[in-house]
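Have a look at this one.
Yeah, one chain of the complex is gone here, protein chain that is, but the others are all in their spots.
And then chain A:
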Amino acid sequence: MSAAMLTADWFLLGRDLYFRKFEIYTMGWHQDINLENFIATSAPYGGPIAIRRDEQKFIKVQGSGQPIISIFSGSGKQITSFKWTRRPIVCMGWSNDEKLIFIQEDGWVVLHDMFGQYLHTFEISKKIQDAKIIDARIFTNPHNQTGVAVMTSNFKIFLIKNLQDPKTRQLSELIKSSLHPTSWVVISEDNNTEVLIAREKELFRLKQDEHHTSIMLEPDISNNYSSILEMAVSFNARHVALFTDSGYLWLGSSNLRTKYCETDTNIIHKPKQLVWCGNESVVAYWERDNTLFIVGKHGQKMMYTYDSSVYLTAEIDGIRILSNTQHELLQKVPDVVQKIFRINSTDPGSFLLEASKHYQKRSHRANEYICLVKQDLKKAVEQCIDAVGYEFDTEVQKMLIRAAQFGKCFIADMDSTKYVNMIRLLRVLNAVRDPKIGIPLTFTQLQNLTQKTLLDRLITRKEYYLALHIAKYLQMPEEEGSSHILVHWAKYKVSQAHLEEETVARVIAEKLGYTPGISYSEIASTASQCGRKKLAIKLLDYESKASEQVKLLLELTENTPALSKAIESGDTDLVYMVILKLREKMALGDFKMTIRAFPVAQSLYIKYCKEHNTQALNEIYIQEDDFSAQAQTFIMESLDEKKAHMRDSLLTSAAEAYRKGRKDMHASMCDEYLKLLRYQRSLDEKLGQPKYVGKSVHETCLLLLKSNDVKSAEKFRNEYKIPDKRYWWLRIQSLAHLEDWGELEKFSKGKKSPIGYAPFVDICLEKNNKQEALKYLPKVSEDLKVKYYIKAECLEDAAKIAFEQKDIQSLLYVQSKCPSQSSLSEKVNSFITQLDNRK
């Protein structure tokens, strides 16, 4: 491809200020679409195109009188069309996130998606009331959000800065006059959105302050005029263009203080569109003679004529021109492209490109060109890489890439990241520019839009497969890339009402699996919004985050599954949340039946009741026939000092409950305790002081014995069936306590002791009365004798007995207790040797 051909579509608007206009698509739409009869509007960033019939024009109408809105892709592929059944439209346009905005004459804004699906609607302001909307502007604010401004029939202007957060402001009003506004435009700067409005010759700036009176502005327009017919603001809101009825186009700063130029267009009527092309030039279009007039900031101009109507769409780096057959891009030639392709360019990139071309042709001149840029090879390669991003023609792309690749070979330490990244992006750009997708995005636009938003756009177009490929190709993190896309895909699947639930759930699960970053609850939530509750519940089965799962299930009033999922999660906090929610929402009976099916929930609720509501606790135990638990609760309460006055009835209830639960022994224990309590009270009463109440059977008996009331104790012991053994213990303990050694001896000589006589020794030793202890030692049973003689520190006797019993183990033990090298120790030693020898 020769340099001449490459620059054939270039034209000059001032020194080194090249522009170019080239076709991006041949429009694939119907032959019968003649833009002359339509109002068209295209979303920025190569978005979809919407058209409707221009009602001001008289043509033969087919079908009903209702307007039809048709939506096409950038390449002219029809996406949808639908009938407009609402109020008359004043203005139609796109938001930056590709929503179709309709502003109705009654002051309502209606939003549709690019598939014509109605999204929502809202009223701009109550203040508009009876006044009609006569004109509207859709604009982009500095945060890249879309706003709207409307003018009412009484020339009031209302403004919404951001459609996603619609807050309406009324702007200051014009000074009263009989004149009507001739043109107006929104200037949206950082924290200030204002309107520039012309009324014939007068020019005003309206601010976001109702009470501000606007001063008339006087731009420095040298050629006489009587009215400003049209105005336009540049993308960065710094420049404005004014078109006067004398045919002059005035370009200057948006504060009107600086004038760039004033150019005669030789046409005196109002252009159909006046649009800034980037921030460098202004394009005016007159439908009457289908003329496109381009004026550079320094006054140079260029004119194009079309054979039918066109429609202009501003982009940040140019203008898209839509005609019946073509979709073109008009832009300033990017600097780096200019440097490479400009005829007679001496930039390194240009030489490298030449070198590469010659190399392809196997010409030796390749070497000459390489030599020319040897010093600047790196820059040359970078220029080629940068330039390739701006090109739409794949042949040109290849040419530049080849040059870059060729140049790279001569640089030893070239970092190829940039090269690789550019090629990746290029592939992505080419893929979305494909007429099938029809998004004619430029490199600059992609940078501005971000890759994530591009993915979102593909997702909106249901191009999930392509989006997935791109995400993987660009190595985007999963939550921004593949997971994000899959979730949207799943949401789409879910919203298709004709698909069978079981299949949808399965298909989704198969595709998504447990991929990180996938939120099944998000998908399920969509399903539920689409009225597919069952599907939502099925999908929630796959949600790995229990808290999300449970929350949504509760919203869906799927109480039982919510509870069961909460329990599965193991997070009892979640279970409590469900329990408390359910108790709030459900009738008490239903609630109890629901949770009793889940032992864990039941247990947790019981625990909760123990803290908060003993009444409810008891009810559960009754419901569950858990008599044991009832009884325990009663006993627990009976032990509570604060409830001492209820003790009897609580113990009676406990006994009753045990009896119902066939725990007769426990029941009789309670009965016994009640009986004991009453007996103790009578004792205390007699005594005139609290001594017995609260004591156990054992303690009571001991107290009786200690107060030397053996008769009562005997009676008590029989009544409470204290076993013989323990009663003996009590007797000797009390006697030792009273230090009534005589009585103790008498007692020991009575019946034969059921606990043997070792305890007698113990008890005496406990009281440090070795003398008494010795009395009982002989009566200690044979097997314990040695041990007790040792206990009583009668080591010599112990040794003798052990020797008699031929018990070496015990002898060794005695020995360990003897002071070493004592006579006793020797004696024990001799016993041991004797026994050893006898063996």
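Assume a residue touches a chain if its C-beta (ideal position, glycine included) is under 8 Å from a C-beta of that chain, and two chains touch if they have at least 3 such contacts; residues count from 1.
FYI, contacts and distances are computed from a predicted model.
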{"item": "Omitted chain, identified by the protein name its UniProt record gives, among \"FMN hydroxy acid dehydrogenase domain-containing protein\", \"N-acetyltransferase domain-containing protein\", \"Vacuolar protein sorting-associated protein 33A\" or \"Elongation factor 1-gamma\"", "value": "\"Vacuolar protein sorting-associated protein 33A\""}
{"item": "Absent-chain contact - pick from A:Lys660, A:His698 or A:Lys800", "value": "A:His698"}
{"item": "Given A:Lys57, A:Lys398 or A:Lys607, the one touching the chain that is not displayed", "value": "A:Lys607"}
{"item": "Residue of A:Trp729, A:Tyr776, A:Tyr789 or A:Phe803 in touch with the missing chain, whole complex considered", "value": "A:Trp729"}
{"item": "Which of A:Ala131, A:Leu372 or A:Ala546 contacts the chain that the document leaves out", "value": "A:Ala546"}
{"item": "Chain A, residues in touch with the chain not shown (by the definition above)", "value": "477-479, 483, 514, 516-518, 544-546, 568-573, 576-577, 580, 599-600, 603-604, 607-608, 611, 628, 632, 635-636, 638-639, 651, 665-666, 669-670, 673, 695-699, 720, 722-723, 725-726, 729-730, 733, 755, 759, 791"}
